[in-house]
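With one protein chain removed, the remaining protein chains of the complex are shown where they sit.
Which chain is which? They are A and B, in the order written, and residues in each are numbered from 1.
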Amino acid sequence: MSASVSIANRAVAPADLLSRSRRRVAWTLLSPAVIVLALWAFVPLIMTLLYSFQRYNLLYPERRGFVGFRNYGYLLSESSFWTAIINTIVMVVAVLVATIVLGVLFSLLLNQNFKGRAVARLMVIAPFFVLPPVAALIWKNLLFDPLYGLIGWLLKLVGLPAVAWFTHFPMIALIIIVAWEWTPFATLILLTALQSLDPEQLEAARMDGAKSVNRVIYIVLPHLARPIAITIMMESIFLLSIFAEILTTTAGGPGDATTTLTYLIYIRALLDFNIGSASAAGVLAIILANIVAFFLMRAVARNLEA
Amino acid sequence: MRDQRASLPGAALAWIVAFLMFFPILWMLMTAFKTEAGAIANPPLIIFRPVLESFAAALSQSGYVLFAENSIVISLVSTVLAIAIAFPAAYSMAFQPGRRTQDMLVWMLSTKMLPPVGVLVPIYIIARDTGLLDTRTALVIVDMLMNLPIVVWMLFSFFRDIPKDILEAAQMDGAGPRRQMIYLLLPLASPGIASAALLAIILSWNEAFWSINLTASHAGTLAAYIARYSAPEGLFWAKLSAASVLAVAPILIFGSLAQRRLVRGLTAGAVK
Partner (left out) sequence: MARLELHQVGKFYANFEAIKAVELTIEDREFVVFVGPSGCGKSTLLRMIAGLEEITSGELLIDGVPANATPPDKRGLAMVFQSYALYPHMTVAQNMGFALKMAGVPKAEIAEKVEAAARVLQLDAVLSRRPRMLSGGQRQRVAIGRAIVRNPKGFLFDEPLSNLDAALRVQMRIELVKLHQDLAATMIYVTHDQVEAMTMADRIVVLNKGHVEQVGTPLELYHRPANLFVAGFIGSPKMNFFQARAARPANGGVALELQGGRVLEVPAAAGAVAIGSPLTLGIRPEHLVIADSGPLGGQVDVVEHLGAETLVYVKDPLGGTIVVRTDDLARVRPGAPVSIALRPGRASLFDDTGNAISHATPE
């Protein structure tokens, strides 16, 4: 314990080593998650890219070869491809509009204080938890079916002819199904956001003479602007991948009336076994999703700064 | 708007909306208790004598029980795996943040934004070449990967609520990261862990895309079962409804028991 050990001999403390060991611990904890996700994110992506430049059909695996951008060329000149793009955009936008509008309405309604409100909320939220194929089938068979479905019966009651939804209005039917599934999602997020709205703001507006409608427009909606933006972002990512509902109801038809990009790729890959074309379409789908994500990230970021 | 009792028309409107949204599920539930003839009766029966024959028929349908088992096993195993991997990662990000932690979190979430269809081809081919096509293992791995970002995100936001100095006190007491996780985080964050697990189970149970495309007759989940065997095989709607009710009931019950927790976890950070 001698204090007289010469100070001059001391080297500068090995500060680097210490921080390195701490960082190593942090990395060891993180690494499984990161490695696993990195593999999941990059390897299939690169493979898709590679396949998209090849001519490859699983039925004729020996006839494989590099063909550059030919798959893309074919794809972009196919009318069914552009139909799929349009169908995808139509469906996503329509569902977004429906779910947000309904979500705002429902959340306003559910934000009220009434007896049994928790039960009512559960009932509104329930559709989100239903298996997608089941949701599709409920609507297809029990409700939409022109002969035995409930809606057909109701229409007959008021003297209107029964509608074969999936034959004449397949897209609308699909949009109704998907909107029914996803409105709870929007409602939940907006409801949570509403509950963080200070009720005193609304009381102040009331004192200022604003009627209910105006209170909603000028105070509630601006408060919801950011959550709505976030909901749009999250929903559109998931909506681009809607699959089971299409498979169970229309299988993309009639014709390709309800074939979205996702369904098109499915047909190409697992029904036609045309790997090259499916991969090219897959790459385009990823690019589309990234464009959507990018624009929405920007909109959200702008809202976040506000 | 919050503390006063809602007006009568307001509450009535809310109930109408709730009823309309819930009605399809209700109708399915009712149909499940009808006979096949009753299911397609015209006009549709609202009053009827409930029977269980459709449930019996659904359960005895070949493959149903197997697929139900698959759903249970795959959901549980993939969730346990996801939590096992996410736990240390969330710990590291919450309590040993570095310059890149924020970016790391955003990157993890971004992997969820990849449309699954974009990688359908390679995943299918990998599964085929490794002999994992139509196995539970394949789905466990895929589900775990799909859910990992969300589980990490939820655990991370719950961990952040734990004051850091409790862990520092443990550090002074001689507990390294591993023991801190076991003795402190596990008990203190258990509601958060439960929420994350619940969400992962629900997402995995409902997962339809990979279930349908990577499985055939052995490893499919209930989602695949209903999607595949619902093709126009006739008017066996009561049976189908019964099968569907059995398939969605567990999730509906889970979800209703824990909805508040789930909402908290999901919206943490998304909504201030």
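In this section, contacts are C-beta pairs under 8 Å (C-beta built on N, C-alpha and C of every residue); 3 or more make two chains touch, one makes a residue touch a chain.
Quantities reported herein were computed from a predicted structural model and do not represent experimental measurements.
K.L.:
In the whole complex, not just what's shown, which of B:Ala84, B:Ala169 or B:Ala249 touches the removed chain?
P.N.:
Answer from the full complex: B:Ala169 touches the omitted chain.
K.L.:
Counting contacts across the full complex, list the positions on subunit B that touch the omitted chain.
P.N.:
That gives, for subunit B, the contact residues 163, 165-166, 168-175, 179, 183-184, 187-188.
By definition in this document, only the chains that are shown with their structure count from here on.
K.L.:
Quick one: report the Å distance separating subunit A from subunit B, using the average Cα coordinate of each chain.
P.N.:
Here subunit A and subunit B have centroids separated by 15 Å.
K.L.:
Note which residues of subunit B are touching subunit A in the complex, please.
P.N.:
1-7, 10-11, 13-15, 17-19, 21-22, 24-25, 27-28, 31, 39-40, 42-44, 85-86, 88-89, 91-93, 96, 98, 104, 108, 110-126, 145, 148-149, 152, 177, 202, 205-206, 208-209, 212-213, 222-223, 226-227, 230, 235, 237, 240-241, 244, 247-248, 251-252, 255-256, 259, 263, 266-267, 270-272
K.L.:
Which of the residues in subunit A end up touching subunit B in this complex?
P.N.:
22-23, 25-30, 32-34, 36-37, 40-41, 43-45, 47-48, 51, 105-106, 109-115, 117, 119-135, 137-139, 141-143, 147-148, 150, 153, 180, 183-184, 188-189, 192-193, 195-196, 199, 202, 226-227, 230, 234, 237, 240-241, 243-244, 247-248, 261-262, 265-266, 269-270, 275, 278-279, 282-283, 285-286, 289-290, 293
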